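Quick one: the structure is below, questions incoming.
In this view, the complex is presented without one of its protein chains, the others remaining in place.
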């Protein structure tokens, strides 16, 4: 069995991501990595919650002043939908339909990029509108660190998916790259999971007070 | 053979006695000679836990000694011992017994944790709205300590003065980096954080204070920079009347009145160069942030300079000529220019005369 | 590419080690680097003890003392103990579970080089303006206050080496889950493998907390954020929590594999199976679990309030129970056995009472109000050296002697080994026993000097003399190692005799593919079982066939080098040095470029062919 063996939809295995030992290892290792990432984000959430609204006495930008529902909603929708599109990509991966997979991945990437653009706009807005910056208060530091770490994950995820798409544009699917696509999509979902908590804990709870 | 044996025995006994004696340490410093309620509670807990631990060690060591002596392999022995899988009875025994031992330790631990954290008395007021308990605000600074008596409106530094045989309550905080406030003989430490004010209490036993000649040593117990090792302070534990007298003296101290000409000269220099940081009266009305150096009102009555140097003119001049040599990284170095020998003499005379009690 | 044992030149050997992805060679790299840092950390310990030998000593200055103290703790924990444990994990685990390598050989190498780059970076601070000086705990208010770049070296160095450790942890988790030979169920895994498994899980969950803490510190020191700046709403206690949420599991990360090593050595030299295997496994898992619930016992004096203190006190005490189970199981393993006191066994035997003494002082510390007295005194220093040196270092020394033949194919001299042992053992107790009393007598830790007349003089002198003994012991160890390797007497599969686990069934050192045929595991202590049935090898689980092997790669080294360079740029960027930003960018480009290269260039490895394997038989399976 060789990793770059050619397949047809019929010979393509049921769980291509786990069909080889390498795939199985990657699959398992990546899940564990996500376990570690959970602690990482948990720590960032903890920091944020401890420092929420902790500002020097002369500053007034608090959570309930700056956040804005429509913006958060839009961002949430973008990311949620991109999660679905990456599910579609994996659906076609399992069916050995490279073209469709690539197409759905492209849509995912576009949605992710839109999300990032929105986030950059949002940060910019806070800085200019409220003087709420990374260095203005402990609240600012913890907010930008938490949301920024998530944004960095989105950016890295985009880079990863794009690299995979380009690298495998010509040679199609095989048991060597199927696990990679699968992991990238897991990663993307994980980013979405984190966002669910960010919009709930940071934005919604921030607005409730 | 016999002689040798008895010599050994003598030697062991002597060694043990020496160990026990040295094990106690000095009465003004050692946690093993508790000088008050809090230290006593903690000492009792230490003794209880030590007893439990010695018991554990004895049990382990007995089984262990038998095992390693009885079951040594004889030379050339090729037999294969029985391959035992385990034993449920034994497993249960060595799970349950430790749990019991731990419970014996856990119960008093939890009780005393709550007891020693109980500072409600700090807020109790009598009919006139005066606080009943004695409260002292402790502020730790890079390498020196300030003690403010908020109800008496007096401030002192380096030497903490407390009455014996009553609970003294403390508010502790730090103004630059984290330190930790510790008077080993009187009780455990509490951190002086930069983020908050911690509260706790201590009590100083009159009898024990006498044994320690009325003077306990306090230490900074949290790494705080180069001179962390030298951030010592002293605690004068006085009987109630003496303490009250001291407070009165402090309240009435006012500005210092130098007695000699040299000292007057010293005062002049001091007011020019030093007063910006150091106050010389126990009533320092400035806010906390402005009090950037030890209050020197009682300097002449201290028994250490800057917490560590012997209290005499020579050391004082040494200190003034180069503080950094004695306390690396301290915040006084380089803030007052060079002093001439004359200025030094005058300052020393003046400072040594700063007293509130006669 | 075929990497059979040929006589190679120095350059080729060096290149081989720089690029290797073979777990056995990576083990040697870890052993060498960790050993080196142990010497460095030990030297720092000796400086500490010289300074504290007599009152009012001026051997080192106050600032330098704090640097030495900080680097001693940091080096010993992160750069000596951790990598040495990784050395044995790498050397032993794949062999014990019948695997050809770890799950991710490439990442294994990356993990090593990241650790090494971080360690070297941290130690560069000595030459570039001063080492970190806020203690290995680097509490926020003090570390933000610390001038110069010392703390930046600490933050960046630990960040880089921490990434390497995390990678290593994940690697071993997957290896142990996915790569076990047929028949090796979880409850047939050797105990060392079990402890490595739990330790890896602890690494996975503990290191992210440190990562976040370090990021916050980095941002505060370099980018003007306010996490720990009280005036702007920050809070320094956050750092303390993160450090200990990581730091407490860390001590179990260190000690569990040590338990594992002893759980191999004691049965081996008692000729008796481990008593209560399943409860040992259970206790290991339980210790790992409880390890996450107790961190605040390092913070009893912070002022968290009586409720928190009480909860954490009781939770901490609970750890005595599973640890006690282990102690008694070891005792009962020896009970009724046939004990042979080789050097490794001496360490194991010395470990038991020593560790119990250290463990029970841990329980004393756990008694919150008593800890108000113990905390930050030499009592705590004595506690943790009893568990760390008496537990971890004894295990590492024992493991060095025990596994030396499996790693290098030669046998350390037992007589010299025993000299090392006795000197180290005596020196250790001389140094640290008396420190309990020093602490109780009012000696705080981390003090640069102590003043005469406080009753602390004699105790400190005794302690320093003990450290000298340990220093001599280590020199004997070095002599032993050198003379053994110069003599180079080869040994067979099972040089200690009585090997129980399957690594002793294959040649020492094993061929690069480990097992010609994957073995079939038929029970706990599989090799012992086979021997008892009169066979002298393992039962194979498959016919001889081609073996798939990964290719060597220089990329891990380059990735780590890039980060090493970038870290300098990041650090000096704060000083507005013009060259700093380009250096940062170049470093990151090197790293990212190497990673990109790796992901674009498919690397499917190569196969060792059946015919060559059969051939190998004649050469005695040496590789």
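By written order: A, B and C. Residues from 1 in each chain.
FYI, contacts are C-beta pairs under 8 Å (C-beta built on N, C-alpha and C of every residue); 3 or more make two chains touch, one makes a residue touch a chain.
Assume contacts and distances are computed from a predicted model.
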{"item": "Among \"Heme exporter protein B\", \"Phosphoribosylformylglycinamidine synthase subunit PurQ\", \"ABC transporter related protein\" or \"Cytochrome B6\", the UniProt name of the subunit that does not appear here", "value": "\"Cytochrome B6\""}
{"item": "Sole contact to the chain not displayed, among B:50, B:87 or B:196", "value": "B:196"}
{"item": "Residue touching the undisplayed chain, where the options are C:52, C:91, C:110 or C:181", "value": "C:181"}
{"item": "Sole contact to the chain not displayed, among C:292, C:422 or C:596", "value": "C:292"}
{"item": "Contact partner of the left-out chain, one of A:26, A:54 or A:132", "value": "A:54"}
{"item": "Interface residues of chain C (partner: the chain not displayed)", "value": "99, 173, 177-182, 201, 204-205, 209, 233, 235, 237-238, 241, 245, 292-293, 296, 304-305, 308, 518, 542, 545, 548"}
{"item": "Chain A residues touching the omitted chain (full complex)", "value": "1, 9-11, 13-15, 18-22, 28, 31-32, 34-39, 41-43, 45-47, 49-50, 54, 69, 72-73, 76-77, 80, 83-84, 87-88, 91, 94-95, 186, 189-190, 192-193, 196-197, 199-201, 204-205, 207-209"}
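Here is the rule we go by: only the chains that are shown with their structure count from here on.
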{"item": "Distance from chain C to chain B - Cα centre to Cα centre, in angstrom", "value": "36"}
{"item": "Computed distance of Cα centres, chain B from chain A, in Å", "value": "53"}
{"item": "Set of chain C residues in contact with two or more other chains", "value": "235"}
{"item": "Interface residues, chain C side, partner chain B - complex", "value": "61-63, 65-66, 134-135, 139, 141-142, 145, 230, 235-237, 270-273, 275-279, 301-303, 305-306, 309-310, 313-314, 317-318, 320-321, 324-325, 327-329, 331-332, 334-341, 349, 352-353, 356-357, 360-361, 363-364, 366-373, 375-377, 437, 440-442, 444, 446-451, 454-456, 458-459, 532"}
{"item": "Contact set on chain B toward chain C in their complex", "value": "22-26, 29-32, 39, 41-42, 45-46, 49-50, 52-53, 56-57, 60-61, 63-64, 66-68, 71-73, 77, 79-87, 90-91, 94-95, 98-99, 102, 105-106, 109-110, 112-114, 116-117, 174, 176-178, 180, 182, 184-185, 187-191, 193-196, 198, 217, 219-230, 232, 308, 328-329"}
{"item": "Chain C contact footprint on chain A (complex, rising order)", "value": "2-4, 21, 24-25, 28-29, 32-33, 35-37, 39-40, 43-44, 47, 50-51, 54-56, 134-142, 145, 163, 167, 176"}
